[in-house]
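I'd like to ask you about the structure that follows.
Just one protein chain is left out here, and the rest sit where they should.
Right, chain A next:
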Amino acid sequence: MTDTLTDASPLSFEEALERFDPVLGFEVHVELNTKTKMFSSAPNAFGDEPNTNVNEVCLGLPGTLPVVNGKAVEYAVKLGLALNCEIAERCRFARKQYFYPDTPKNWQTSQYDEPIAFDGYLDIELDDGEVFRVEIERAHMEEDAGKLTHAGTSGRIQGADYSLVDYNRSGIPLVEIVTKPIVGAGSRGPELARAYVSAVRDIVKGLDISDAKMERGNVRCDANVSMMPKGTTTFGTRSETKNVNSLRAVEHAVTYEMRRHAGILAAGGTIVQETRHWQEGSRTTSSGRPKSDADDYRYFPEPDLVPIVTTAAWVEELRAQLPEPPADRKRRLLAAWGFSEQEFRDVVAAGLLDEIDETVAAGVSPSVARKWWMGEISRLANARDLEPAALGVEPVTISALNGLITQGRINDKIARQVLEHVIAGEGTPEEIVTARGLEVVSDDSGALTAAVEKAMAENPDVVEKIAAGKLKAIGALIGPVMKETRGQADAGKVREIVLAKLGIEG
């Protein structure tokens, strides 16, 4: 754009909000984790060799016909219900037609005027506990496009030396959730944007209908932003920032677009209705393609598919299967576990709510479960550059380790070693302790007593202090005893023996 008015400098966030109110809207695409694609039996999988998870249907070869994946419809209904939507009794797919090489048929099979779910809402809790209701216009089913990689410096199809296309993603089932315009968020707009997308992510994860990894594009957000002068009610022209793929980026993109719009409008310019690209490096957006409401996709009902009919009984059956809503669950767990708000937030941020919940269910106290997951397991995961949940540590492992500690058979330090052996695949904690002879040295054979006696003999000054009542000095004997027993002594037991030797009441 050469028009200076569209290049006006963004206002500061505060200045922008003094003069304008934001109107927001979000389109969140959720990739469903069905085994097969939306309309074909090709596998729905991530990370495989390009163009291996394809068959004639998702390649759109001549003569092929789509067949709806029933599981995807079930997932879409569940998601609609979790978003407090109405579920259509009958709905159809339509062809959205445009020529682009990532869409092998040159139309995307989507839902147009008959979405499977509509008229819902989500209550979004902001950081300070304020609840903001976001209304959901619709949630509809569609298929994903292939993935284009453009060679050359342009990074886009225009000016590329050549472009490669991977149709593994072509036909993966998507649900697109569209909000109604969100008015009144004011300065909380960016925070609301992040919290909304986070809430949607938690819901689809809780429903186990998506892998919900934003970094893999399982959950993708298009953020619509417009600004209207304070005191007015007519929406301004909007921009649509596409494919913002992290919670932080959603927040920053909305912030930047609010400031950019305000800058242009304050300078007397007009907003171009267009798509924008999020630039992670500069935390700005750049101009994409112009988009008008009159973009003509020549929608018409997909004649190769029959309408989808949902019976009330089936919908109610699915409703009964819905898990507790994530927001309710968090409130319940916070109260049940007795963590501080900060501790709880850290657990949520680390993505370990499920793991701790399951560990507690396996019989470990919440604080011990938190200590393991937020401590040693997170440390080991970090060292391997993995998410803690990806280490493969089962709640039952933590429960077993904790049991061995409580029984006094191993100490904390040994337990951490055992955990590493579990991760290395050597077996259960019990098996590893036995196989490696890691059990705390008991005194059955007198070995521990002998080690204590040796330490006392070598440290007469310490013994003297203890005898004089400075019980803390026992700590100075524990090191040598541990050394003698290769770490397998129980510190409590050592203390007992020392005190007994000196005839002191513990």
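Assorted remarks:
Criterion: a contact is a pair of C-beta atoms (placed from the backbone, for glycine too) under 8 Å apart; a residue touches a chain by one contact, two chains touch by 3 or more; residues count from 1.
Criterion: contacts and distances are computed from a predicted model.
Hidden from the displayed complex is a chain whose UniProt protein name, among "FtsX-like permease family protein", "Signal recognition particle protein", "Glutamyl-tRNA(Gln) amidotransferase subunit A" or "Na(+)-translocating NADH-quinone reductase subunit C", is "Glutamyl-tRNA(Gln) amidotransferase subunit A".
Here one chain is not drawn; of A:49, A:128 or A:296, the residue touching it is A:296.
Here one chain is not drawn; of A:106, A:270, A:321 or A:365, the residue touching it is A:106. Remark: the omitted chain is touched by one listed residue; of A:56, A:354 or A:458 this is A:56.
Summarising the interface, chain A meets the missing chain with residues 56, 59-68, 95, 97, 99, 101, 104-107, 157-158, 163, 294, 296, 298-300, 303-306.
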